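Of the protein chains in this complex, one is absent; all others appear in place.
Here the chain labels run A and B in written order, and each chain numbers its own residues starting at 1.
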Amino acid sequence: MEKLNPEIRNQIENELLGTVGRRYRQETFWVIFLGVICIGGTVAWIIQLRKGLGVTAMRDYVSWGLYISLLFFFVGVSLIGALVSCVLRMSGAKWRYPLIRIAEAVTLSAIFFAGFMPVLDMGRPERLYFLITHGRIQSPILWDVVAIATYFIGSVIYFYLPLIPDLAIMRDKLTDAPEWRKKMWRWLAMGWEDNLLQRRLLKKAMLILCIVILPVAISVHTISAWLIAFTLRPGWNSTIMGPYFVFGALMAGTAIMILIIAKLRHGYRLEHYLTPKHFNNLAKILLALTAFYLYLNINKYGVPAYKMAKEERAVLEDLFYGKHAFFFWFTQIAGLLIPIIILSFKRFRQSIKWVVTASVMVLLGALINRYLIVIPNMLHPFTPIQHAQHGYATYNPTLIEWTITASSLAGFVLLIILLFKPFPVITMWEVTEEVEKSGEKEIGVENIITLQNAPTHAS
Amino acid sequence: MACGNNCTCSQNNSGNHDNSRRDFLFKGLMGGIGAAFLSGCSSNDNTKPESGEKVNVLTHDGKLVSVDKSQVANFKPHISEDDVRKGIPGKKFVMVIDLAKCDGCGKCTKACNKMHYLPSNKEWIEVLEMQDSPDVSPYYFVKPCMHCDNPPCTKVCPVDATFKREDGIVAIDNERCIGCRFCMAACPYSVRLFNWTEPVKPNIIETTPAAENVFQSKKGCVEKCDFCPHMAREGKLPACVTGCPMNAIWFGDANEDAVTCYDGTTTKLSQLLEDGGAYRFLEELGTEPRVYYLPPVNRTYDAKEIKIGKEGSEK
Partner (left out) sequence: MVLKILSHFKMLQHMQVKKRYCIIFLSFLLTTTVAAQDEKINGNIALQMSSNDSMYVVTATVTNITTQQPAKDVELTLYVQRTFGLMKVADGTTDSMGTIIAEFPSDIQGHDSSKNFILIAKVEESDVMNDTAFQISMQSKLPFPEDKPIPRSMAGAHAPWWLIITFIAVVGAVWLLFVYVLYLVYRIKKSSTKVIS
C-alpha cells in the first residue's frame, strides 16, 4: 500500500492527540456526576466498616450477595482485553487496531474494581495481609487473589507497551504542553526513536505478553467460577461453571466494549476511526458469543430441569416460576434471545443504534445473571430454613449495598474516562502503520486516504 | 506431664524432681496470671486447708507473690496455640443423636446458648422439623456441626482460620478469620453463623487461645458448634448433651469406643451404632461427618404433633 503523505500523517496524529488534555463540557459533567456517586460509595463503605456487614442485607443463609455478584461481573468484563488484543490478533483481524487501547483500558478498570470487591465483602478487611502471612494455597480464594493481581499487572504492562511509541509522538509533537507532562512523556517513552532494534524488541515483548495474558485471563475467570463450583450446594455443584463464566464474561465484555466505543466515538469526535465496520464486526462476535451462551444456559438449567432431582428442585422452581422468575426469564429472553434475533440481521448490525440497543440488553441480562447465579441458590440449601429471624430467609439489598454497587460501576466508568485524559484513545502509530500496510478499509477507518487523494495533494 | 495433664506444650519434663517443680511453678505462673483475677477475692479466704504447695501469682497491681496453691481458684493448665491446633491427644470425639428420643423441646439449644453466651437468635445446635417424603412421618432433626473428617469448610479457608484437629474437632480461630465466608458457602449442612454486627460480650476472662474460647463471637468472623473442647479437657460432656433431658444426644471418644448421654449412661459406640442402624446425614456428599444418627423408630412422642415449618419461614 502506498505510504501516507507526512502531512496526512501529521493530520491524523493531531486529530487523535486532540483528545489528550482537552476539556469537554459533557465529559466534565460525567466526571463530576460519577465522582459524586463514588464519594457516596466511599461514605457507605466507611459506614459499613464501622458498623459491620450487618448494614447489608446479607445474613447467615444468603451470606454472599451483591458484592460477590459484582466481583463476578467485573472479573468477567476484564476478559475483553484478552479477547481483543490476543484472540483477534491471533486470528489476524486487522480491524482491531483502533480498539486495542479502549479494550485494555476497560480491562484495567474492570480488574482494578474486581480486586476491590472481595475487600468490600470481607468481615475483617484489616486482616487482608493474612493472605500472605498465613495463606493456604489449597484455597480458591487465594488463587483468585493471585490471579487477579497477576492479571492486573499483566494488563498494566500490556496497556503500557503499545503506549510507548505514542508517548514518543507526544513527546516530540506537543512541545507547548506543561513541563511536568513533557517530563512524564520523556520518561515513559523510554527513549523511543523508532529504530529497528527498538521495533523488534517491542514486537517481541508484545508477542510474549499476548501469549501469556490469554491463559491468565481465562484462568482468572475460571478460578472465580470455582468459588461457586467447588462447593457442594445443589445447583452450584456443577462442572459447567468454568466455561459458563468465561463465555458469559466474553459476552458481557463485548457488549460493554460496544457501548463504550459508541460513547467515546460520539464524545471525542472519533467518527472516522470507530466506524460502523467496527460495530458490525463486534456485533458479529457478540452474536456468536450470545448464541453460545444461550446454548450453555440451556445445558446448565435444562439438564437438571429434565431430571428434577430432589436437591435441585427448589432452586429450579424458584427460577422458573418462583420469586426470581421475572428476572430469570428476562435474562434468557431479553438478555439473550432478542439480541440474537436483532444481531442476526445484517441490516441491524450495520446500524450503530441497533447494535448499541442489543448490547444494552445483553449487558443488563449479564448483570442480572450474575445475581441469579449467587442468591437464589443460597436461599435453597440442603437443610430447610426454618424459624429464621426476620431478614434471614430473604435477600433485599439495603441502601448501603445499592450505593456501593452504583459507586463501583460509576468508578469503573470514571477510571476509563480518566485513563483517556493523559493518553490518546486510539493507538496512533499502529493505525497509521496498518493503514499503510493493508489499506484503510481493512482497519475500518474512513476517509483518511481520500484526504490523501484530494486535489491539494502534490503528485 | 508434671502438671498432670495430657497437653502437648513443649515444656521438657526431664523427670528431675526440682525441674518438675520449676515447670509446675512456671505453668502456675502462666495459669496464675489469669487465675489471679479469680483469686483476688479469695486471697483473704483462710477457710481452705493449706496444701503446702506454693504457686507464684501476679496480683492485679503487678506484684509477684508466692501463695499457697489452695488460695488460687480454678487452676487450669496452660494451653498453647499448638495444643489448640493439634487437639486433645488420644481422643477422637464423636456424637450420636437418637432421633427416636428427641421430642423437639430445644433444651439442647438453650443449654448451648447459655454456655457460650449466645443470644437467643443464634443457634449453634439447631432442631429442625423434617419430613423426608409426603407419606412418611415427620421427625425432629438435631443439627450440630458435623465435624466432618473430610471437611469442605477447611479446604476453602484461605488463611487456615478453620482447621481440622487430630481429636476430630473442626475449630475456628477468630483471631485469624478474615470474614470471607467461603466456609459458609461451602458447608452443605448450613451449620456456620457469621457475626454481622458487634456481639454483646459477656464479662468473663478467657484463659485459652482463641480457638478454644468459651465465647467465640467476634464481629466480622465466623462461629459454630465446637463440641465444647474446654469441657472435654476436664472430662465433662458438652452443654447440649447435659442439656438434653430425653438422653437423645450421646457424646464420647471413638478411640475408646464409648459414648455417654445426659444421665451418665455410657455405652459401647460400636454396639449403639450397630443395634440402632445408625446413618450419617448427607453421607453421599462424602464429607464423612462425625455425628451419627439413629433413625426415628418407635418414637417417644407423637409425630402427628410436629408442624413442619414452611420452607423459608420466619419466626
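In this text, a residue touches a chain if its C-beta (ideal position, glycine included) is under 8 Å from a C-beta of that chain, and two chains touch if they have at least 3 such contacts.
Everything quoted here is computed from the prediction, not taken from an experiment.
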Just to verify: which one of B:66, B:150, B:197 or B:300 makes contact with the chain not shown? B:150
Residue among A:67, A:112, A:159 or A:192 touching the omitted chain: A:192
Sole residue of B:92, B:122 or B:224 that reaches the chain not shown, by the stated touch rule: B:92
Residues of subunit B (touch criterion as defined above) contacting the omitted chain: 6, 85-86, 89-92, 150-151, 154-155, 160, 163-166, 232, 235-237, 251-260, 264-268, 270
Mind listing the subunit A residues that contact the chain we can't see here? 136-138, 143, 146, 150, 153-154, 157, 160-161, 164, 171, 186, 190-193, 195, 197-198, 201-202, 204-205, 208-209, 212, 216
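We adopt the following convention: only the chains that are shown with their structure count from here on.
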Need the CA-centroid distance for the pair subunit A / subunit B, whole Å please. 47
Once bound in the complex, which stretches of subunit A touch subunit B? 51-54, 56, 58-61, 63-64, 118, 121-125, 127-128, 130-131, 134-136, 138-142, 145, 227, 230-233, 314, 378-379, 381-390, 392-394
Looking at the complex, which residues from subunit B come into contact with subunit A? 121, 128-130, 143, 152, 155-160, 176-182, 184-186, 188-190, 192-198, 219-222, 282, 285, 287, 309, 311-315
